[in-house]
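With one protein chain withheld, the remaining protein chains of the complex are depicted in position.
Chain nomenclature is as follows: A and B, assigned in order of appearance, with residue numbering initiated at 1 for each chain independently.
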Amino acid sequence: MEGTNYLTVAYLGMIAAIAIWTWTVVVRSRRIEARLEAVEASIGIDPAQADELSK
Amino acid sequence: MAESLLSLVDLEVRRGMSTVLTGFNLEVASKDVVVLHGKNGSGKSTVIESCARLLPLEKGVIRHHGSLIVDSEGRRNLAKYPFGLTLQSNALLGDETIENHLSTVCSLSNMKTDLLPILEAYGLGHRRHDRIGQLSGGQARKVAVIAGLLPAMLSSQPRLVFLDEPDAGLDKSALSALISDIGQLREAGHAFLIASHHSQIMECATRLHDLEGETKQPQPTVSSWKAIGVHEKKGMLSTRVGQRYLRSTRAGIARNGLTALLVLGTLLALLDPVTESRTLLFGFVLAAPFAAGLVGDPVVYLMREQRAVDWWRAHANRLPSADLSSPVIGFILASLGAILFLNEVNWTLSFLGAGILWSTLICVRFIELSTLRLARPNAVFIKLLIPILILPWALIVEYAATL
Partner (left out) sequence: MNMRQRVPEIFLGLGFVGIMSTLYLGMNWAPSVSINAFESPAAQRIFYWHVPAAWSAFIAFGVLFIGSALWFFKRSPIGWRLHVAGAEAGLACGLMTVWSGCVWGAAEWGTPWDWTDVRLNTFGLLTLLALFLVLGRQSQPDGVETRDTFSTFGLYGFVLVPLTYIATRIWQIRHPGPVIAAGDDSGTLQSSMALVLLIGALSFTIFIIGHMMISMRITHLEQRLEQAQKALDGGN
């Protein structure tokens, strides 16, 4: 039983870690997207042409 | 037409996120003084550093005296003839004396000379035996400028000289001396590529180039420079310079030696006098040379000051290093460790210690030099890669324990 507890703690630690990681990445992606939209709108860049800029 | 000493063909160079030079062409012939005077960020230093083979090219090719120096396919050859180089940073080591530094510059041209008259012309005669670290900013700049001019001053054959903002920090008399030297060296057939906005430097140009177009500017004939160099071939220059740096700065002792002694002391505190594990004891003995190696090459550490590494990379394929003394130090540290932990000198361990310190130092140096191109090389987490060396070390310890 002790071994199973040990394993459960290890599993839970890793599940929490990947959940936090995934959540952070998704939030970062959405935040930067919102920021970009705001900046591009303020200088009047058409999002369809924006990819050309980043090259 | 005079002999072409420098040829830049269809150059494209990127720095950061922008392309600084595109389709840039330039020919510099004997007796040319080309002054680049474009606005800030237009690529003047980029041209000079590319010519000194310090920057990789996206496109194009650079030739010195007709021989390929660097091209966009990654070829990077040593210049057949020595050239003068003064970067924006002085590329000097604070612990070197003026005389030693300039003698090294002469040795790179396989020449020697009496440096006193040149130093006196720049008001540095009385300082020739002083350490560069004791000089003011302007005096140090004079040394860097003289180092750039020396290959041309020594030689009767045409040489290339690259000077990046040589006027920065020079006083009036030093500037006059520099302008006079440029004129006389030009008459002797040498060629200059200079980045500067200074009006007096621009006045001595035969061609003014703003990186888009150029204007020719005839110069009056002046007396020609008489070469002052005497041929003197010295082998293993990088090794000798590395040893001199180590002697003058004691950086090897301060960084690597002290680290190793601290490791020895710490392990001594942990040692259980009754332990009979050979692997553990041998590990303790070989830990000190390994730790000394992990600290990195002390000479390369010193040369990161003021871009001295870049200056050397421009002139030589082999940088000054602590390669010669590191096996000796490793041998001594392993012998000391063996006396402390095994109560006897074990020759096998001593030789292994020499090899471990030498090879660890080379690996760490390779890893550290790989990041030099970065904008902030000191900010990078390079030590994260060092554990690659723990595995071979552990295998050597295990092997030694079986002997």
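Here is the rule we use: a contact is a pair of C-beta atoms (placed from the backbone, for glycine too) under 8 Å apart; a residue touches a chain by one contact, two chains touch by 3 or more.
The shown structure was predicted, so the numbers you read here are calculated from the model rather than taken from an experiment.
*Asks:* Pick out the residues on subunit A that sit against the missing chain.
*Replies:* 3-4, 6-8, 10-11, 13-15, 17-19, 21-22, 25-26, 28-29, 32-33, 35-36, 39-40, 42-43, 45, 50-51, 53-55
*Asks:* In the complete complex, which positions of subunit B touch the hidden chain?
*Replies:* So the residues of subunit B touching the unseen chain are 14-18, 56, 58, 370-371, 373-376, 379-382, 384-385, 387-388, 390-391, 394-395, 398.
Note that in this section only the chains that are shown with their structure count from here on.
*Asks:* How big is the gap, in whole Å, between where the Cα atoms of subunit A centre and where those of subunit B centre?
*Replies:* A distance of 43 Å separates the two centres.
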